[in-house]
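Everything on this sheet refers to the single structure shown next.
Apart from one protein chain that is not included, each protein chain of the complex appears where it belongs.
Coming up: subunit A.
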(Lines give C-alpha, C1' and ligand atoms only; values in the text may rest on other atoms or scores of the structure.)
Protein backbone atom coordinates (compact mmCIF):
# COMPACT_ATOMS: atom_id res chain seq x y z
CA UNK A 1 0.00 0.00 0.00
CA UNK A 2 1.65 3.18 -1.14
CA UNK A 3 0.81 6.56 0.12
CA UNK A 4 0.87 9.45 -2.30
CA UNK A 5 1.10 13.04 -1.27
CA UNK A 6 -0.71 15.53 -3.48
CA UNK A 7 1.12 18.61 -2.48
CA UNK A 8 3.66 19.46 0.12
CA UNK A 9 1.00 20.91 2.45
CA UNK A 10 1.13 20.15 6.10
CA UNK A 11 -2.43 18.85 6.40
CA UNK A 12 -2.15 15.63 4.53
CA UNK A 13 -5.08 13.38 4.09
CA UNK A 14 -4.84 9.64 3.65
CA UNK A 15 -6.35 8.70 0.35
CA UNK A 16 -9.23 6.29 0.45
CA UNK A 17 -7.91 3.03 -0.87
CA UNK A 18 -9.68 -0.11 -2.00
CA UNK A 19 -7.84 -3.31 -2.83
CA UNK A 20 -9.19 -4.43 -6.22
CA UNK A 21 -8.54 -8.13 -5.67
CA UNK A 22 -11.65 -10.02 -4.61
CA UNK A 23 -11.81 -10.88 -0.95
CA UNK A 24 -12.21 -14.48 0.09
CA UNK A 25 -13.54 -14.77 3.63
CA UNK A 26 -12.41 -18.43 3.89
CA UNK A 27 -8.79 -17.51 3.32
CA UNK A 28 -7.61 -18.89 6.61
CA UNK A 29 -9.15 -22.27 5.90
CA UNK A 30 -7.83 -22.59 2.42
CA UNK A 31 -5.53 -25.51 1.73
CA UNK A 32 -2.46 -25.84 -0.36
CA UNK A 33 -2.77 -27.97 -3.42
CA UNK A 34 -1.02 -30.82 -1.66
CA UNK A 35 -3.42 -30.77 1.26
CA UNK A 36 -6.39 -30.60 -1.04
CA UNK A 37 -5.16 -33.65 -2.85
CA UNK A 38 -4.72 -35.43 0.45
CA UNK A 39 -8.23 -34.68 1.64
CA UNK A 40 -9.85 -35.61 -1.63
CA UNK A 41 -7.90 -38.83 -2.07
CA UNK A 42 -9.57 -42.11 -1.30
CA UNK A 43 -8.44 -44.19 1.63
CA UNK A 44 -6.55 -46.58 -0.63
CA UNK A 45 -4.72 -43.76 -2.38
CA UNK A 46 -3.43 -42.39 0.90
CA UNK A 47 -2.36 -45.84 1.93
CA UNK A 48 -0.43 -46.16 -1.30
CA UNK A 49 1.33 -42.84 -0.71
CA UNK A 50 2.20 -43.87 2.78
CA UNK A 51 3.37 -47.28 1.64
CA UNK A 52 5.59 -45.76 -1.04
CA UNK A 53 7.55 -43.91 1.61
CA UNK A 54 8.54 -47.23 3.17
CA UNK A 55 11.44 -47.89 0.81
CA UNK A 56 12.39 -51.35 2.05
CA UNK A 57 8.81 -52.53 1.81
CA UNK A 58 8.51 -51.30 -1.78
CA UNK A 59 11.72 -53.06 -2.78
CA UNK A 60 10.58 -56.22 -1.02
CA UNK A 61 7.41 -56.03 -3.09
CA UNK A 62 9.47 -55.80 -6.26
CA UNK A 63 11.60 -58.77 -5.23
CA UNK A 64 8.49 -60.79 -4.48
CA UNK A 65 6.96 -59.94 -7.86
CA UNK A 66 10.15 -61.16 -9.53
CA UNK A 67 10.00 -64.39 -7.56
CA UNK A 68 6.32 -64.85 -8.33
CA UNK A 69 7.08 -64.57 -12.05
CA UNK A 70 8.48 -68.08 -11.67
CA UNK A 71 4.99 -69.33 -10.88
CA UNK A 72 3.43 -68.83 -14.34
CA UNK A 73 6.63 -68.93 -16.39
CA UNK A 74 8.65 -71.68 -14.70
CA UNK A 75 8.95 -73.66 -17.92
CA UNK A 76 10.38 -70.72 -19.82
CA UNK A 77 12.81 -69.60 -17.13
CA UNK A 78 14.22 -73.01 -16.24
CA UNK A 79 16.74 -74.33 -18.77
CA UNK A 80 15.95 -77.96 -17.91
CA UNK A 81 12.88 -79.93 -16.91
CA UNK A 82 12.41 -80.43 -13.18
CA UNK A 83 12.85 -84.17 -13.26
CA UNK A 84 15.24 -84.42 -16.20
CA UNK A 85 18.12 -86.65 -15.20
CA UNK A 86 21.60 -86.30 -16.60
CA UNK A 87 23.29 -89.55 -15.65
CA UNK A 88 26.67 -88.22 -16.77
CA UNK A 89 26.58 -85.41 -14.26
CA UNK A 90 25.64 -86.77 -10.86
CA UNK A 91 26.39 -84.33 -8.06
CA UNK A 92 28.00 -81.94 -10.53
CA UNK A 93 29.22 -78.75 -8.86
CA UNK A 94 27.85 -75.35 -9.90
CA UNK A 95 29.28 -73.99 -13.15
CA UNK A 96 30.23 -70.39 -12.71
CA UNK A 97 29.42 -67.95 -15.47
CA UNK A 98 32.42 -66.20 -17.02
CA UNK A 99 32.63 -63.28 -19.42
CA UNK A 100 36.27 -63.35 -20.53
CA UNK A 101 38.21 -66.30 -21.84
CA UNK A 102 41.99 -65.76 -21.75
CA UNK A 103 41.55 -62.03 -21.78
CA UNK A 104 39.13 -62.11 -24.67
CA UNK A 105 35.52 -61.09 -24.32
CA UNK A 106 33.10 -63.83 -25.34
CA UNK A 107 29.96 -62.87 -23.47
CA UNK A 108 28.45 -65.03 -20.76
CA UNK A 109 29.70 -68.58 -21.03
CA UNK A 110 30.58 -71.58 -18.88
CA UNK A 111 33.46 -73.99 -19.14
CA UNK A 112 32.61 -77.56 -19.94
CA UNK A 113 33.25 -80.20 -17.33
CA UNK A 114 35.16 -83.42 -17.56
CA UNK A 115 34.30 -86.06 -15.04
CA UNK A 116 36.37 -88.80 -13.58
CA UNK A 117 35.56 -91.31 -10.91
CA UNK A 118 37.78 -91.30 -7.88
CA UNK A 119 38.22 -95.00 -7.14
CA UNK A 120 39.15 -94.40 -3.50
CA UNK A 121 36.17 -92.35 -2.38
CA UNK A 122 33.93 -93.66 -5.16
CA UNK A 123 32.86 -90.14 -6.02
CA UNK A 124 32.66 -88.33 -9.29
CA UNK A 125 35.28 -85.63 -9.57
CA UNK A 126 34.48 -82.83 -11.98
CA UNK A 127 37.16 -80.56 -13.36
CA UNK A 128 36.66 -77.44 -15.43
CA UNK A 129 37.96 -77.79 -18.95
CA UNK A 130 39.13 -74.30 -19.89
CA UNK A 131 39.52 -75.36 -23.53
CA UNK A 132 35.84 -76.10 -23.80
CA UNK A 133 34.02 -72.77 -23.95
CA UNK A 134 30.25 -73.10 -23.96
CA UNK A 135 28.49 -69.76 -24.54
CA UNK A 136 25.05 -69.49 -22.99
CA UNK A 137 22.31 -69.01 -25.56
CA UNK A 138 19.51 -66.56 -24.89
CA UNK A 139 15.91 -66.65 -26.15
CA UNK A 140 16.56 -70.04 -27.58
CA UNK A 141 14.99 -73.38 -28.26
CA UNK A 142 15.99 -76.07 -25.82
CA UNK A 143 14.43 -78.95 -23.97
CA UNK A 144 10.79 -79.30 -24.95
CA UNK A 145 8.04 -79.06 -22.36
CA UNK A 146 4.31 -78.85 -22.14
CA UNK A 147 3.42 -75.26 -21.29
CA UNK A 148 0.85 -75.30 -18.46
CA UNK A 149 0.05 -78.79 -19.62
CA UNK A 150 -1.70 -77.25 -22.64
CA UNK A 151 0.63 -77.25 -25.62
CA UNK A 152 4.14 -78.32 -26.48
CA UNK A 153 6.85 -75.71 -26.68
CA UNK A 154 10.60 -75.49 -26.44
CA UNK A 155 11.26 -71.79 -25.98
CA UNK A 156 13.55 -70.84 -23.10
CA UNK A 157 14.91 -67.59 -21.70
CA UNK A 158 18.38 -69.10 -21.81
CA UNK A 159 19.77 -72.54 -22.52
CA UNK A 160 23.09 -74.36 -22.46
CA UNK A 161 25.25 -74.43 -25.58
CA UNK A 162 24.47 -77.16 -28.07
CA UNK A 163 25.79 -80.38 -26.57
CA UNK A 164 26.94 -78.50 -23.46
CA UNK A 165 25.64 -78.25 -19.94
CA UNK A 166 24.46 -75.37 -17.79
CA UNK A 167 24.17 -76.24 -14.12
CA UNK A 168 24.18 -72.85 -12.44
CA UNK A 169 23.95 -74.31 -8.95
CA UNK A 170 24.96 -77.89 -9.59
CA UNK A 171 22.99 -81.10 -9.77
CA UNK A 172 21.72 -83.56 -7.21
CA UNK A 173 22.30 -87.27 -6.78
CA UNK A 174 20.30 -88.17 -9.88
CA UNK A 175 21.82 -85.43 -12.02
CA UNK A 176 18.80 -83.13 -11.88
CA UNK A 177 19.57 -79.46 -12.39
CA UNK A 178 19.17 -77.61 -9.09
CA UNK A 179 18.45 -74.23 -10.63
CA UNK A 180 15.59 -75.61 -12.69
CA UNK A 181 14.37 -77.38 -9.59
CA UNK A 182 14.32 -74.09 -7.69
CA UNK A 183 12.37 -72.37 -10.45
CA UNK A 184 9.78 -75.13 -10.65
CA UNK A 185 9.74 -75.49 -6.86
CA UNK A 186 8.77 -71.83 -6.53
CA UNK A 187 5.47 -72.77 -8.09
CA UNK A 188 4.30 -74.83 -5.14
CA UNK A 189 6.32 -73.19 -2.40
CA UNK A 190 5.14 -69.69 -3.20
CA UNK A 191 1.50 -70.52 -3.80
CA UNK A 192 1.12 -72.72 -0.74
CA UNK A 193 1.22 -69.60 1.40
CA UNK A 194 -1.34 -67.76 -0.72
CA UNK A 195 -3.88 -70.57 -0.75
CA UNK A 196 -3.31 -71.29 2.92
CA UNK A 197 -3.74 -67.65 3.84
CA UNK A 198 -6.97 -67.49 1.86
CA UNK A 199 -8.36 -70.39 3.86
CA UNK A 200 -7.16 -68.83 7.07
CA UNK A 201 -8.71 -65.46 6.16
CA UNK A 202 -12.07 -67.06 5.45
CA UNK A 203 -12.04 -68.95 8.75
CA UNK A 204 -10.66 -65.99 10.65
CA UNK A 205 -13.27 -63.61 9.25
CA UNK A 206 -16.06 -66.06 9.96
CA UNK A 207 -15.17 -66.87 13.56
CA UNK A 208 -13.74 -63.47 14.39
CA UNK A 209 -16.78 -61.81 12.85
CA UNK A 210 -19.22 -63.89 14.87
CA UNK A 211 -17.27 -63.45 18.10
CA UNK A 212 -16.77 -59.74 17.67
CA UNK A 213 -20.23 -58.81 16.45
CA UNK A 214 -22.47 -60.95 18.60
CA UNK A 215 -20.28 -61.15 21.68
CA UNK A 216 -21.61 -62.90 24.76
CA UNK A 217 -21.77 -66.67 24.82
CA UNK A 218 -20.62 -67.26 21.24
CA UNK A 219 -17.71 -64.92 21.84
CA UNK A 220 -16.49 -66.75 24.91
CA UNK A 221 -16.77 -70.15 23.20
CA UNK A 222 -14.77 -68.95 20.22
CA UNK A 223 -12.27 -67.21 22.46
CA UNK A 224 -11.71 -70.45 24.35
CA UNK A 225 -11.24 -72.32 21.08
CA UNK A 226 -8.69 -69.78 19.91
CA UNK A 227 -6.80 -69.98 23.18
CA UNK A 228 -6.58 -73.74 23.00
CA UNK A 229 -5.45 -73.82 19.40
CA UNK A 230 -2.87 -71.15 20.05
CA UNK A 231 -1.49 -72.99 23.03
CA UNK A 232 -0.66 -76.06 20.98
CA UNK A 233 2.75 -76.24 19.34
CA UNK A 234 2.11 -75.86 15.61
CA UNK A 235 4.72 -78.05 14.04
CA UNK A 236 3.97 -81.35 15.82
CA UNK A 237 0.32 -80.83 14.94
CA UNK A 238 1.13 -80.08 11.32
CA UNK A 239 3.28 -83.19 11.30
CA UNK A 240 0.49 -85.34 12.73
CA UNK A 241 -2.12 -83.93 10.38
CA UNK A 242 -0.03 -84.31 7.25
CA UNK A 243 0.98 -87.81 8.31
CA UNK A 244 -2.74 -88.49 8.22
CA UNK A 245 -2.98 -87.57 4.53
CA UNK A 246 -3.42 -90.82 2.61
CA UNK A 247 -0.28 -91.95 0.84
CA UNK A 248 -2.34 -92.90 -2.19
CA UNK A 249 -3.34 -89.31 -2.91
CA UNK A 250 -1.90 -87.63 -5.97
CA UNK A 251 0.51 -84.74 -5.44
CA UNK A 252 -2.22 -82.22 -6.29
CA UNK A 253 -4.47 -83.51 -3.53
CA UNK A 254 -1.59 -83.66 -1.07
CA UNK A 255 -0.84 -80.05 -1.95
CA UNK A 256 -4.37 -78.92 -1.22
CA UNK A 257 -4.47 -81.06 1.89
CA UNK A 258 -1.33 -79.30 3.09
CA UNK A 259 -2.71 -75.84 2.45
CA UNK A 260 -5.83 -76.71 4.39
CA UNK A 261 -3.75 -78.01 7.27
CA UNK A 262 -1.64 -74.86 7.28
CA UNK A 263 -4.71 -72.65 7.12
CA UNK A 264 -6.56 -74.61 9.79
CA UNK A 265 -4.03 -73.79 12.46
CA UNK A 266 -3.34 -70.23 11.38
CA UNK A 267 -6.76 -68.62 11.59
CA UNK A 268 -6.84 -67.93 15.34
CA UNK A 269 -4.42 -65.03 15.00
CA UNK A 270 -6.53 -63.41 12.28
CA UNK A 271 -9.77 -64.13 14.10
CA UNK A 272 -8.42 -62.33 17.13
CA UNK A 273 -7.50 -59.27 15.10
CA UNK A 274 -10.91 -59.25 13.40
CA UNK A 275 -12.70 -59.65 16.71
CA UNK A 276 -10.95 -56.81 18.48
CA UNK A 277 -11.39 -54.51 15.49
CA UNK A 278 -15.07 -55.37 15.22
CA UNK A 279 -15.59 -54.81 18.92
CA UNK A 280 -14.29 -51.28 18.65
CA UNK A 281 -15.88 -50.48 15.28
CA UNK A 282 -19.37 -51.62 16.17
CA UNK A 283 -19.49 -48.92 18.85
CA UNK A 284 -18.89 -46.26 16.20
CA UNK A 285 -21.83 -44.02 15.42
CA UNK A 286 -22.17 -44.99 11.78
CA UNK A 287 -22.52 -48.63 12.78
CA UNK A 288 -25.20 -47.76 15.30
CA UNK A 289 -26.99 -45.68 12.71
CA UNK A 290 -27.01 -48.60 10.30
CA UNK A 291 -28.48 -50.89 12.94
CA UNK A 292 -31.13 -48.32 13.83
CA UNK A 293 -32.07 -48.02 10.19
CA UNK A 294 -32.85 -51.70 10.24
CA UNK A 295 -29.85 -53.22 8.54
CA UNK A 296 -29.39 -56.93 9.17
CA UNK A 297 -26.18 -58.11 10.93
CA UNK A 298 -24.82 -59.51 7.68
CA UNK A 299 -25.21 -56.20 5.93
CA UNK A 300 -23.78 -54.24 8.84
CA UNK A 301 -20.74 -56.48 9.02
CA UNK A 302 -20.01 -56.74 5.34
CA UNK A 303 -21.04 -53.26 4.14
CA UNK A 304 -20.21 -51.03 7.05
CA UNK A 305 -17.68 -52.70 9.30
CA UNK A 306 -15.53 -54.82 6.99
CA UNK A 307 -14.29 -51.95 4.78
CA UNK A 308 -13.04 -50.30 7.95
CA UNK A 309 -10.45 -52.93 8.55
CA UNK A 310 -9.80 -54.65 5.24
CA UNK A 311 -6.39 -53.04 5.14
CA UNK A 312 -5.52 -54.46 8.55
CA UNK A 313 -6.55 -57.92 7.46
CA UNK A 314 -4.41 -57.70 4.35
CA UNK A 315 -1.43 -56.57 6.39
CA UNK A 316 -1.70 -59.30 8.98
CA UNK A 317 -2.37 -61.91 6.31
CA UNK A 318 0.83 -60.86 4.56
CA UNK A 319 2.68 -61.38 7.79
CA UNK A 320 1.39 -64.92 8.16
CA UNK A 321 2.35 -66.07 4.65
CA UNK A 322 6.03 -66.65 5.53
CA UNK A 323 5.07 -68.95 8.40
CA UNK A 324 3.11 -71.08 5.94
CA UNK A 325 5.92 -71.20 3.40
CA UNK A 326 8.23 -72.31 6.19
CA UNK A 327 5.66 -74.84 7.37
CA UNK A 328 5.44 -76.45 3.95
CA UNK A 329 9.22 -76.47 3.70
CA UNK A 330 9.60 -78.09 7.09
CA UNK A 331 6.99 -80.76 6.36
CA UNK A 332 8.38 -81.64 2.95
CA UNK A 333 11.87 -81.63 4.42
CA UNK A 334 10.74 -84.22 6.95
CA UNK A 335 9.14 -86.36 4.21
CA UNK A 336 5.69 -85.64 5.60
CA UNK A 337 4.58 -83.12 3.00
CA UNK A 338 5.00 -83.09 -0.75
CA UNK A 339 7.00 -85.79 -2.45
CA UNK A 340 8.55 -86.24 -5.87
CA UNK A 341 7.45 -85.88 -8.61
CA UNK A 342 5.91 -82.76 -7.03
CA UNK A 343 8.66 -80.21 -6.46
CA UNK A 344 8.86 -77.55 -3.84
CA UNK A 345 11.80 -75.97 -2.05
CA UNK A 346 11.19 -78.28 0.88
CA UNK A 347 11.29 -81.31 -1.41
CA UNK A 348 14.60 -80.09 -2.83
CA UNK A 349 15.96 -79.56 0.67
CA UNK A 350 15.05 -83.13 1.45
CA UNK A 351 18.21 -84.08 -0.44
CA UNK A 352 20.19 -82.08 2.09
CA UNK A 353 18.82 -83.98 5.07
CA UNK A 354 21.96 -85.97 5.54
CA UNK A 355 24.69 -83.74 6.89
CA UNK A 356 27.51 -85.92 5.57
CA UNK A 357 26.16 -85.48 2.07
CA UNK A 358 25.91 -81.74 2.55
CA UNK A 359 29.53 -81.41 3.65
CA UNK A 360 30.67 -83.04 0.41
CA UNK A 361 28.10 -81.39 -1.87
CA UNK A 362 27.30 -78.04 -0.21
CA UNK A 363 25.29 -76.78 -3.18
CA UNK A 364 22.46 -79.07 -2.13
CA UNK A 365 21.66 -76.39 0.45
CA UNK A 366 20.90 -73.88 -2.31
CA UNK A 367 17.12 -73.74 -1.64
CA UNK A 368 17.92 -72.11 1.69
CA UNK A 369 18.74 -68.84 -0.09
CA UNK A 370 15.40 -68.24 -1.88
CA UNK A 371 13.49 -69.31 1.22
CA UNK A 372 15.26 -66.77 3.40
CA UNK A 373 14.93 -64.03 0.79
CA UNK A 374 11.22 -64.63 0.27
CA UNK A 375 10.46 -64.85 3.98
CA UNK A 376 12.43 -61.67 4.67
CA UNK A 377 10.71 -59.87 1.81
CA UNK A 378 7.27 -60.90 3.07
CA UNK A 379 8.15 -59.68 6.55
CA UNK A 380 9.30 -56.27 5.28
CA UNK A 381 6.31 -55.98 2.96
CA UNK A 382 3.97 -56.89 5.79
CA UNK A 383 5.58 -54.31 8.06
CA UNK A 384 5.17 -51.65 5.40
CA UNK A 385 1.56 -52.61 4.78
CA UNK A 386 0.79 -52.58 8.47
CA UNK A 387 2.19 -49.10 8.85
CA UNK A 388 0.22 -47.95 5.81
CA UNK A 389 -2.97 -49.69 6.91
CA UNK A 390 -3.87 -46.84 9.21
CA UNK A 391 -3.22 -43.86 6.98
CA UNK A 392 -5.03 -41.26 9.07
CA UNK A 393 -2.83 -41.82 12.07
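Miscellaneous remarks
Here is the rule we go by: a contact is a pair of C-beta atoms (placed from the backbone, for glycine too) under 8 Å apart; a residue touches a chain by one contact, two chains touch by 3 or more; residues count from 1.
The rule is simple: contacts and distances are computed from a predicted model.
Here one chain is missing from view; checked against "Serine/threonine-protein phosphatase", "Multisubunit potassium/proton antiporter, PhaC subunit", "Acyl carrier protein" or "Nickel transport system permease protein NikB", UniProt names that protein "Nickel transport system permease protein NikB". Across the entire complex, the residue among A:91, A:145 or A:333 in touch with the chain not shown is A:333.
Of the listed residues A:57, A:70, A:159 or A:371, the one in contact with the hidden chain in the full complex is A:371. Mapped onto subunit A, the footprint of the missing chain covers residues 227-228, 230-237, 239-241, 243-244, 246, 322, 326, 329-330, 333-336, 349, 352-353, 355, 358-359, 362, 365, 368, 371-372, 375-376, 379-380.
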